[in-house]
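Sharing a structure with you now.
Yeah, one chain of the complex is gone here, protein chain that is, but the others are all in their spots.
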Amino acid sequence: MTIPRAAYPAPFNTTRSSHVVLRVKDIAASRAFYVDAMGFIVSDEDKNALYLRGIEEACHHSLVLKKTTGSPVCERIGMRVYTEEDLEKAKHYFERAGLQAKWAESPFQGKTLHVSDIIGAPLEFCATMDTKPRLVVQFKHHHGACPQRIDHFQIISPDVQRACEFYSGLGFRLSEYIAVDDTDELLFVFLQRKGNPHDIVFANGPGPRLHHAAFSVPDASHILQACDIAGAFGYGNRLEFGPGRHGPAHALFVYFRDPDGHRIELFTTHYQMMDIENEPVRWDLSYMRNRPWGFPARKSWFEEASRFLDVELREPVKKSHPMTLERFLVEERP
Amino acid sequence: MTIPRAAYPAPFNTTRSSHVVLRVKDIAASRAFYVDAMGFIVSDEDKNALYLRGIEEACHHSLVLKKTTGSPVCERIGMRVYTEEDLEKAKHYFERAGLQAKWAESPFQGKTLHVSDIIGAPLEFCATMDTKPRLVVQFKHHHGACPQRIDHFQIISPDVQRACEFYSGLGFRLSEYIAVDDTDELLFVFLQRKGNPHDIVFANGPGPRLHHAAFSVPDASHILQACDIAGAFGYGNRLEFGPGRHGPAHALFVYFRDPDGHRIELFTTHYQMMDIENEPVRWDLSYMRNRPWGFPARKSWFEEASRFLDVELREPVKKSHPMTLERFLVEERP
Amino acid sequence: MTIPRAAYPAPFNTTRSSHVVLRVKDIAASRAFYVDAMGFIVSDEDKNALYLRGIEEACHHSLVLKKTTGSPVCERIGMRVYTEEDLEKAKHYFERAGLQAKWAESPFQGKTLHVSDIIGAPLEFCATMDTKPRLVVQFKHHHGACPQRIDHFQIISPDVQRACEFYSGLGFRLSEYIAVDDTDELLFVFLQRKGNPHDIVFANGPGPRLHHAAFSVPDASHILQACDIAGAFGYGNRLEFGPGRHGPAHALFVYFRDPDGHRIELFTTHYQMMDIENEPVRWDLSYMRNRPWGFPARKSWFEEASRFLDVELREPVKKSHPMTLERFLVEERP
Partner (left out) sequence: MTIPRAAYPAPFNTTRSSHVVLRVKDIAASRAFYVDAMGFIVSDEDKNALYLRGIEEACHHSLVLKKTTGSPVCERIGMRVYTEEDLEKAKHYFERAGLQAKWAESPFQGKTLHVSDIIGAPLEFCATMDTKPRLVVQFKHHHGACPQRIDHFQIISPDVQRACEFYSGLGFRLSEYIAVDDTDELLFVFLQRKGNPHDIVFANGPGPRLHHAAFSVPDASHILQACDIAGAFGYGNRLEFGPGRHGPAHALFVYFRDPDGHRIELFTTHYQMMDIENEPVRWDLSYMRNRPWGFPARKSWFEEASRFLDVELREPVKKSHPMTLERFLVEERP
């Protein structure tokens, strides 16, 4: 297998990852977690939905929670394109590729296109949203972990190579990847449009499933503050992994599970990656055993993820045998 | 007058502000300031030049210091385009606009195009540079203020409106601006290509002159650390303005004058601005008198700047009468 | 003149500076400043008084604001002794020294002793207070600048030498001092009981007056956060000095004037000073002109202070001619 290269020019101009729509069982419980503790800003709400944004976002929402009486799945992940003309081009592109793309109405968004990607993950694209004030310096509204903005999604995919090829075809650049040692067999790919390491990440496993949505925080100290405030609000046991330092992309991170088990990552900002000469950074799988510091994630982090609405799960060709915390404690001594 | 709109699509794809070339009288003195105290990384050096980058930059240089026996001027500011094809398009574009554009050789850079902008500021464009390791997590190499990467330039311009129109024509978007109260007379324009508030800023005054080059730092605490380390290395008196909080773009900042009087800004990261619906944010001139906190800059910050090599100075049509620290202390009581 | 040495053993066991009682014109305005913006915790309040503490304090109050229809003066500064027996010893000690000491009732405090010190500053001593929960990790209650605890007072004194001798007699150790160059003439003395650099500081000038009460904050970043939050609540123009780095004792600091003009300092923690071999650190007056970084304080910081209730002002023998920001801007170039 070979490492795909980004189409340039892109068939249409995707600018960034934009938003995620999650189904939740109890809007009040979600609000307590995301708004009171984590510090997201409420853009709109009614008894069936909560539209949230980070403190610096001028877009109406980056996180949408919808009440369900069914399973707490992920409905859809959202991407931004630059213009409505890009939306039209996208529709033609997907249709030529044999993927069904159709117009949809989404509240507070401009014209919206629904399509599922090559591994079956449901996407929506839009060029515009309603705007809201940026609260970057409205310090009265800052609390909790002070999430700034959405940054990326991680998807568990039964075929990482195929996902990588598909998004490369859309013009996403590969910034980093993890491969099986001494091969080009892709296990983790980090793909981006917006000029920092990720907009979307694919990891090998039964999928497609949403592993997490990630939001940036202003400073390293907010990673610890997120933990403290989570503890103060009774969500200490929802901290699943971290605080720690990533290998790929290098950010400080912490992962929480929300009241429905959906996972979010809070992390510090990434480096800039905008120049044509930047080759993707390769990591060997053995890295997973040799983190710069900190223990590996517990098994649940590797195995559990949010199902997508009405999407079948497929097993990956290659089974993973990750270095979980459980394994680590048996195999490694301090 | 009216607020210009960014050409879309751009005539060629400028991706970001890239580097600045400054002439200095004493390379060793500059090295002591920029490397030992401020924490820039040396990519290359000889007795006549010093090529520096920030801790996360993979590009060879973002700050070039060249020894001069003459005046310590700014030679040129640099912009990145995405491909060499964009360079060709740029050459044609400038020539059609009546500006002389010519190929040049610059060490450690790919094919490079020299041109002066509409107000006479000397630019260079390139698509590639040699690469160097990103030192984001090479913590042994982090010290001083830990500058991460170049972010933007501020140019003093005798005609801000005209500069704004020119860069809008290149596809730069206006993110914020300061206008004379109750008019559209532009005094300060913040223009960007890379998706955050600035790549290049123009401020009204005798010019063109380089007011400062700005580099981001990881955390708010690095703003204070920059001051402390400057003090420890004997550069306390080179701190000209700050620590403070900007109105436009909202960053925490501090400004230093280097041993030749060139000015750099260190600041915390900016918000993201990538969506088509984002209108430029307007600030009235009266803002300058009503900062969120902190005293205004002293007179030198408003009046002094680096001349460009062999470029004539022109007076602005409109004289500024800024709220300097000197005025403030007379007019305002605690 | 000679540098006094601390009486050991002390005539009675003063443990730390404890609280300050300020008169204010408008309790609601004071509450908005101290509680809503600065982040002090309310221990008790009624329409005539507000009892505040820092987030880690278990004592009932460290800052008491009382409504006045007269001038907004400082009523009294408070010190803690360890036991009630120490209070008795203190009473005898002061009476033997010719100072009138009398028992008083103070709400939420145990037995309380009132006395004026040798330069006329009104003090009160108590051994106990009512207790309140420490909110160190009650992160829901943390906001604003997160003041942790009271640390010290600064008093402007017409006779610094005499104040220094008096407090040395009480067992206070001199940790640092500023003297006229090449002499032992004391201009600033930093005296302590609790094992860090200050409990009480005396500075030369017309007095006695309370220059400020100082409260510690957890991290360097809270110094900037204090400014940001002050700005957000409309108190940006109450920031009088800083953020900056002190010479003596080395803390990062910021000074605010409250709505009545009383001054508080927020600063980062001090070093420990508990060992008998530590000699006081001497600073020459010329230091004031050569700060590690940052501009000097404006004139108001040097000249304005809170009068003590019903206490006459006396002029110092030696007039100060401090390096104010106003002088600095004239005399020094960037």
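We just call them A, B and C in the order they show up, numbering each chain from 1.
In the analysis below, a contact is a pair of C-beta atoms (placed from the backbone, for glycine too) under 8 Å apart; a residue touches a chain by one contact, two chains touch by 3 or more.
Computed from a predicted model, the values in this text were never measured in an experiment.
Asks: Could you tell which one of B:Lys89, B:His143 or B:Lys299 touches the chain left off the display?
Replies: The one listed residue touching the chain not shown is B:His143.
Asks: Of the listed residues A:Pro9, A:Pro107, A:Pro133 or A:Gly236, which contacts the missing chain in the full complex?
Replies: A:Gly236
Asks: Hey, which of C:Arg31, C:Arg80, C:Arg263 or C:Arg298 is the one touching the hidden chain?
Replies: That would be C:Arg80, which touches the missing chain.
Asks: Which of these, C:Arg134, C:Lys299 or C:Arg327, touches the one chain of the complex that we don't see?
Replies: C:Arg134
Asks: For chain C, which residues reach the chain that was dropped from this view?
Replies: Spelled out for chain C, the touching residues are 8, 15-16, 56-59, 80, 82-83, 110, 127-129, 131, 134, 136-137, 148-149, 194-195, 218-221, 245, 250, 268-269, 271-278, 292.
Asks: In the full complex, which residues of chain B touch the absent chain?
Replies: Missing-chain contacts on chain B: residues 137-140, 143, 219, 221, 225, 228-229, 231-233.
Asks: Identify the residues of chain A touching the omitted chain, counting contacts across the whole complex.
Replies: Against the missing chain, chain A presents residues 219-221, 223-224, 227-228, 230-232, 235-240, 243, 245, 252, 257, 291-294, 298, 300, 304, 325-326, 329, 332-334.
We take it that only the chains that are shown with their structure count from here on.
Asks: Since chain A and chain B are copies that touch, is their contact same (over half of the numbers shared) or different (under half)?
Replies: Chain A and chain B contact each other through largely matching residue numbers.
Asks: Take the average of all CA coordinates in chain A, do the same for chain C, and state the distance between these two points in whole angstrom.
Replies: About 50 Å, centre to centre.
Asks: List the centre-to-centre spacing of chain B and chain C in whole Å, with centres computed as mean CA coordinates.
Replies: 42
Asks: So how far apart, in whole Å, are chain A and chain B when each is placed at the average of its C-alpha atoms?
Replies: Between these chains, centre-to-centre, one finds 33 Å.
Asks: Hunt down the residues of chain B that sit against at least two other chains at once, touch-wise.
Replies: 219-221, 245, 292
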